[in-house]
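One chain of protein is taken out of this complex; the other chains stay put.
Letters are used for the chains, namely A, B and C, taken in the order the chains are written, and counting of residues starts over at 1 for each.
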Amino acid sequence: MSDDNKPEEIMFAQALNMAMNKAMADDPKVILLGEDIADKQGGGVFKVTAGLSAQYGTERVRSTPISEQAIVGAAVGSALVGYKPVAEIMLMNFITVAMDQLVNHAAKLRFMSGGQTSVPLTIRTTTGAGTGLGGQHSDMLEAWLAHVPGLKVVAASNPADAYGLLYSSIMDDNPVVFIENTPGYFVKGPAPAPDHTVPLGKASVPREGTDISLITYGSGVSRCHAAAEKLAADGVSAEIVDLRTIAPWDEETVFTSVAKTKAAVVVHEAVKSFGTGAEISSRIHEELFSDLKAAVGRVGSGYAPVPFSPTIEKAWMFNDDDVVREAKKILG
Amino acid sequence: MSDDNKPEEIMFAQALNMAMNKAMADDPKVILLGEDIADKQGGGVFKVTAGLSAQYGTERVRSTPISEQAIVGAAVGSALVGYKPVAEIMLMNFITVAMDQLVNHAAKLRFMSGGQTSVPLTIRTTTGAGTGLGGQHSDMLEAWLAHVPGLKVVAASNPADAYGLLYSSIMDDNPVVFIENTPGYFVKGPAPAPDHTVPLGKASVPREGTDISLITYGSGVSRCHAAAEKLAADGVSAEIVDLRTIAPWDEETVFTSVAKTKAAVVVHEAVKSFGTGAEISSRIHEELFSDLKAAVGRVGSGYAPVPFSPTIEKAWMFNDDDVVREAKKILG
Amino acid sequence: MANTDMADKDVLTDIFTRADLIMQSDIKFRQMIGAGQLQIVYYPVRGQEVVSAAMMAAVNQDDYLVTIYRGLHDQLAKGIPSKDLWAEFAGKVTGTCKGKGGPMHITHPETGVMVTTGIVGSGLPIANGLALASQLEKDGKVTVCCFGDGATNIGAFHEALNMAQIWKLPVIFLCQNNLYGEHTAMAESTSSETIKQRGEGLGVRSVRVNGNDASEMYAAAKEAVEFARAGSGPTLIEAMTFRYHGHLLGDTSHYIPEAEMEQAKKDDPMPILRQQLLDLQISEADIAAIEKKNADIIEEASQFALDSDYPPGEEYRIDVLDVEIAA
Partner (left out) sequence: MANTDMADKDVLTDIFTRADLIMQSDIKFRQMIGAGQLQIVYYPVRGQEVVSAAMMAAVNQDDYLVTIYRGLHDQLAKGIPSKDLWAEFAGKVTGTCKGKGGPMHITHPETGVMVTTGIVGSGLPIANGLALASQLEKDGKVTVCCFGDGATNIGAFHEALNMAQIWKLPVIFLCQNNLYGEHTAMAESTSSETIKQRGEGLGVRSVRVNGNDASEMYAAAKEAVEFARAGSGPTLIEAMTFRYHGHLLGDTSHYIPEAEMEQAKKDDPMPILRQQLLDLQISEADIAAIEKKNADIIEEASQFALDSDYPPGEEYRIDVLDVEIAA
């Protein structure tokens, strides 16, 4: 925070950069790998790693070839012997070429070795529709990763959380996939204090309410805030739960909220069917069935690849009005 | 069926072989690709394609290098121009190296081309725990695929269905992933008539009951039959719904069953959390909430990679007793 | 590099006609985006016109093409009508793909353009599949697969070349080596001196040419096409070229040394090719007529793109599967 009364604001991309900077300063074992991430190559296509190679050298901040399997493999191998690599997979769709390294190796080596080794790597990747990049550059694939035992999955909804969560992810002794939101890189929010921390596995409740719980994460949080405003105008008091860690997620905070409101909608940008919302909805039913006013609702994007044309993309994509509609449906 | 009264029985592997044989005989555009699938290489590591290269030639039945991206890519490309390739990915874990071809291309090209092209390929792959192959050869990853718009996902629970469903998958104009069960290859069941068909998207009800619906597919079906027997002994009448097509799944048959029994357990071998059971459970709640006696239950395997040692594998893996326990919990 | 004779007049005129359409289209796209008339992510092709113009002049319209996000030059050279292409770039319902694919995902089967992909390297395995179909079909078609130098560092490149070679598939892997992958110089990401060397390591017939020289590029293309049609298998063509306007529009090329950029601009293939036509006694008037015709095509196409409608939102439920998805 700056000295005057208005809190200083920073962008998401800056917060991420600060988190990596702090991690690299705190621990010489933190290294960065990724395409074009060093300053000579521009400090990352979205400039998230700008300045870090200048500060820590290109031994620790390495621009790589276009070889996602080799990138994640290098992270796995160095993590096995004490490094804390942060590998950038430029866009989330590109993890499709590195799923073997992530799923069969990063997530499993601790277990298969009987706990002799661990894989404390972090994969940073960005995605999200609304940028006009079309079908192969916008997918939200967190449901795949959440289904893989041994992987943690994290998504932040504001710069301060991004700072705290990315730092925690890097320092965590498990493999973590940290999902960023491309259109959100330039969104501002209050700056975190340098020692600000956010633990993995703990959800937050950025808005309290009494009538219905909106459970979400990442790009869903701003949609839920917008929806909550609209609902408030209609006399409905919505509480927002921001999961922050998608897997393993904070059941306690979610159940506490829904036990109070007795109604819930799970909201995410990913395609609705077989998305993470299904697991959260199921668990709420399993724990709180008889308390619920109605079945838990879900909001997600449509059953289609991300469309290019803005009209179709908009119709396909989840938005705050979908949340309002679903909440009202539930509340009858 | 043979002439005497006892129906002829065949193994799963045989049924699959017969389905491919029929498809190749019916349509010269059907071709097979995969590692070691031609007879010179043994007709497939599980002999599922045995004899087909002898019958149709090695132009149409091609053993490939160990190159899963190239295998699926060859299937995508040939499918774009009228072929109906059936590509074998030897074990399901190996799709992790070919997810880009499957997800970013096979599933999306119809949409991204505005319907100008289609990708009528079939990926056959096998998996399943219980074979002592450990962490990298047994995963059930159908939830990933079901979450991808544009992909169909199919799993059969008996040889006759396998025959009908694989034939339908090959002839379907959409990309289909057909999941086989390794320990089930040598399980026998009644032989299908040569003209036996099973449409995609239609579930079956192999056992009728009135008290609870067990909704499952693939290797879950035999577990549910065993559980239903045990439940029957305790006076509980369980109905079994075999989805057969996991995505898009037959909501109508499921909802009809649960509307009758007013209770349900979704059962699958895959890791429970964020598995396909979550989607099915959520949809049942969304449609039938006020009819239900209790929350829909779920049975799946534990949150861990597939363990090697038989004791841990057994403790980790779903089984019929888990289904019985979950059903009884629901029925109070 | 090969020492080739000059291609004949008609061929060079054909190549120039295609290349000029590409160059003018690229300029127009950059203008319109700069002016805010179009809001799209655009991968400029200025500098690489001759590579694809010469390549596509050596194949037939029904031969197949697989290309990448930086694909405008390949798509135009292969013959996609400008109106359809412009409308798709603009996301309009009149576009090749009804606005669903966009610039990174152009398909146009009538001109053989089967796939445009945004995933580096992933086109190569698919190109094999098209070539496999042709081999089985005995239809005599070849498949041209375009990609960049950076793409040769990804696994799919390796797998595809191996498979194409053992099966002797009629496919031409055209590596348009512009010396940069995004902001990374080839020398900093690529272990071998040349891409040709990689093809040779895989036992694939491989050549390296000045892709900016129309005659040399055309000769290499022609030879590769004949080799493929004869059933002799794939060729890897490493075509040396350059891109003048960065990875995507807005990129300042800060990572390209000034001297390198200056030299590259001196070697601009377009004025060189134009001069070659003049040297072959093609009149300035004839050349100007070609340029005018291209300008008219672009004028009409860009206007058509602007005037066309966006697709209706509900269109997203169509073409996901072979049946419409319920709302």
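Operating definition for what follows: a residue touches a chain if its C-beta (ideal position, glycine included) is under 8 Å from a C-beta of that chain, and two chains touch if they have at least 3 such contacts.
Note that this is a predicted model, so its numbers are computed, not measured.
Undergrad: Write out, one label after another, the shown chains that touch the chain missing from the document.
TA: A, B, C
Undergrad: Return the single residue from C:I166, C:A230 or C:A289 that touches the missing chain.
TA: Touching the chain that is not displayed is residue C:I166.
Undergrad: If I consider the whole complex, including the chain that's not displayed, which of A:G134, A:P149 or A:G220 touches that chain?
TA: A:P149
Undergrad: Of B:N93, B:T216 or B:T276, which one is in contact with the hidden chain?
TA: Selected residue, touching the omitted chain: B:N93.
Undergrad: Where does chain B touch the missing chain, residue by residue?
TA: Interface with the chain not displayed, on the chain B side: 35-36, 40-42, 45, 63-69, 93-94, 96-97, 131-137, 302-305, 307-312, 314-316.
Undergrad: In the full complex, which residues of chain C touch the absent chain?
TA: Where chain C meets the chain not shown: residues 153-159, 161-162, 165-166, 188-193, 197-204.
Undergrad: Using the document's contact rule, name the residues of chain A that touch the chain not shown here.
TA: Within chain A, the residues that touch the unshown chain are 31, 59-60, 62, 64-65, 67, 69-70, 72-83, 85, 97, 100-101, 104-105, 109-118, 149-150, 152, 172-174, 248.
What we mean here is this: only the chains that are shown with their structure count from here on.
Undergrad: Among the chains, which has its CA centre at the largest distance from chain C's?
TA: Looking at centroid distances, B is the chain farthest away.
Undergrad: When the centre of a chain is set as the mean of its C-alpha atoms, what distance in Å lies between chain A and chain B?
TA: 31
Undergrad: Take the average of all CA coordinates in chain A, do the same for chain C, and state the distance between these two points in whole angstrom.
TA: The separation of the two C-alpha centroids amounts to 36 Å.
Undergrad: Listing for chain B: what residues touch at least two other chains?
TA: 69, 97, 100, 104, 111-112, 149-150
Undergrad: Listing for chain C: what residues touch at least two other chains?
TA: Residues 97, 99-101, 105, 117, 119, 122, 155-156, 320, 325 of chain C each touch two or more of the other chains.
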